[in-house]
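What follows is a single structure, and I will ask about it in a moment.
The complex is shown incomplete by one protein chain, all other protein chains being positioned as in the whole.
Letters A and B mark the chains in the order given here, with residues in each chain numbered from 1 onward.
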Amino acid sequence: MPSERASTGLKIAAGLGLAFLHLPILLIFLYAFTTEEKSYAFPPPGLTLQWFGVAWNRADIWPPLWLSLQVAGLATLIAMILGTLVAAAMAQSRFFGRDQISLLILLPIALPGVITGMALRSAFSVMDIPFSVWTIILGHATFCIVIVYNNAVARFRRLHGGIMEASADLGANGWQTFRHVLLPNLGSALLAGGMLAFALSFDEVIVTTFTAGQQTTLPIWMLSELVRPRQRPVTNVVAIVVFAVTFLPILAAYYLTRDGDHTAGAGK
Amino acid sequence: MTSRPAILPERGLADRLTATFWRHPRLLLAVLLAPPLLWLGVVYLGSLSALLLQSFFSIDEFSGVVKQELTLKTYAELVRAQNLDIILRTLLMAALVTVASAIIAFPIAYYAARFARGRWKAVFYLGVMLPLWSSYLVKVYAWKLILAREGIVTWFADHIGAGPLMARALEEQWFGGSSLSTSPVGTFIVFVYIWMPYMILPMQAALERVPGSMLEASADLGATRAQTFRTVIFPLALPGIVAGSIFTFSLTLGDYIIPQIIGNSARFIGLAVYQFQGTAGNLPLAAAFAVVPIVIMLIYLAIAKRMGAFDAL
Partner (left out) sequence: MTAAVEFQSVSRHFGSTRAVDGVDLTIAEGAFFAMLGPSGSGKTTCLRLISGFEKPTGGVIRIFGQDVSDVPPNRRNVNTVFQDYALFPHMTVRDNVAYGLMVKGVDRRVRLERAEEMLALVKLPGFGDRRPGQLSGGQRQRVALARALVNEPRVLLLDEPLGALDLKLREAMQDELKALQKRLGITFVFVTHDQHEALSMADSLAVFNEGRIAQIGTPEDIYVRPQTRFVADFVGSSNVLPPEVTRTFGGPSAWASLRPEALRVVVPDGVALSGTVTALRYLGAGSRVTVALGGAEVAALVPSGQAVPTVGATVGLAFDPAALHVMGGEG
């Protein structure tokens, strides 16, 4: 195979494809520095740093940011516990109903978000549950389980089953095996899964609009700015923050799982 | 030496639990599975049932209050001309987006699967994963900047002298609007941009399973590149393409943010669900609309399964 070289046409097509994926994001950065606040004029008439200060002092940005962090943190925590439990059960043995369970975990992310959102909204309506932080978390945790699960199950599969037996053989009880053998070997995969879940939850908007009621998470704040723009460069500053808060965990997750299980994101 | 016991004593609760789980392995399984299954069973399946239930309710025409008695009235409303329009438009858009995604994704997946090695493999992997995982809203927002009337596309078209041509194209009703960001073609571009990365990974996985020797054999037998592609690579990659299309198709089908921000405010299924449950307050019709993509996806998945797409996931 190495004898064959990629044709120039293929190289150009692949390169253009990747450029198509990456270049648009760069514009977000550029427009955060523009002096023009009423339109998206290109090229920007001038460059300024003032919008970072303006964004910092805008009182309407902080509560949504805080709410988003809270929701993402708690949803991630729940998803990590539940996702790890399922992965452990799936790794432990083959049992009746295994395929059905993996389908059930995958479903919230395989079906369009509008369905998950509308389903939760219907349930809240049928059962008269008022909207709160918890209704948001409920939805987020549900679709984050699969992210943690995918990472954990891939690591379980790679994990040498013998070391768990070796631990028991040497006198460790189940708790000691979990703490001294399983957790250190599973840790980085769980961390990666948690980071991806956090990134996913932090920037989620499709399900959230159905479960938030009047509450505003940062993506919902952004969405309203997109529909009715006010100070456009401020939206860009917030977009950069959102981008950074999701980008860094994704990069970290990649480095945590890169030797071997390339599953980061396979299920998003 | 013989003073050492053959059986060690039990030391506390952890040992006792270990012994219990050892004696009853199914018990451990049950303990592990109970919390996640309760969560998914109650929260998720419960919600889906509520959705289904809601779609069989109807809304009182005078008071606007939801009547909680089972009826098919709401589904009858679904097949009215304006609502069928929405469904067909969404299906058409999802199909176009899927085809366009497959065409753009193929060279990337093919290069990554066949030629990228070592460092480049990682570059390609990250190059696909990072945009895929990056903030959805930020990506949509970026395109609002790009497609704006005063934005970079117009600027670029003016610079290469294509400005009048673009203005002319935007006047075509099916194509344009006052600017790209309010045109159907703008909606289409952004859909492709957002959902295309989901096509690449399954496609690449399928292509990686095509043995290089098979391609060499085809070339040895005198096939041109085009023939090799048509008769060997494409059929072998097809399950991966179908697997990837599940994502692009399903996600386009349900999206309601993109058409809200970019486009000529033509309605899609997702947008209809959003508006009926929100401003219109017609939960039953919104629920019935949400059932449509579920049904479509079930049919789509059944076909995909027959084409062997699940092995490529």
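Everything below uses one rule, namely that contacts are C-beta pairs under 8 Å (C-beta built on N, C-alpha and C of every residue); 3 or more make two chains touch, one makes a residue touch a chain.
In this text the structure is predicted, and so the values were computed from the model without any measurement.
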item	value
Full-complex contact with the absent chain, from A:T116, A:N173 or A:T257	A:N173
Full-complex contact with the absent chain, from A:K38, A:R94, A:H160 or A:R228	A:H160
For subunit B, residues in touch with the removed chain	1-2, 4-10, 15, 18-19, 22-23
Sites on subunit A contacted by the missing partner chain, in the whole complex	160, 162-163, 165-173, 176, 180-181, 184-185
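Quick note on the criterion: only the chains that are shown with their structure count from here on.
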item	value
Whole-Å gap separating subunit A and subunit B, where each centre is the average of the chain's CA atoms	15
Parts of subunit A lying in touch with subunit B, wherever the complex brings them together	1, 4-7, 10-11, 13-14, 17-18, 20-22, 24-25, 27-28, 31, 39-43, 78, 81-83, 85-86, 88-89, 92-93, 95, 101, 104-105, 107-108, 110-116, 118-123, 125-127, 138, 141-142, 145, 168, 171, 173-176, 196, 199-200, 203-206, 209-210, 219, 222-223, 226-227, 235-236, 239, 242-243, 246-247, 250-251, 254, 258, 262, 264-266, 268
Residue numbers on subunit B that touch subunit A, as the complex places them	8, 14-15, 17-18, 21, 25, 28-29, 32-33, 35-37, 39-41, 43-48, 50-51, 53-54, 66, 104-105, 107-108, 110-112, 114-115, 122, 124-146, 148, 150-152, 154-155, 193, 196-198, 201, 212-213, 215-216, 225, 246, 250-251, 253-257, 260-261, 269-270, 273-274, 277, 283, 286-287, 290, 293-294, 297
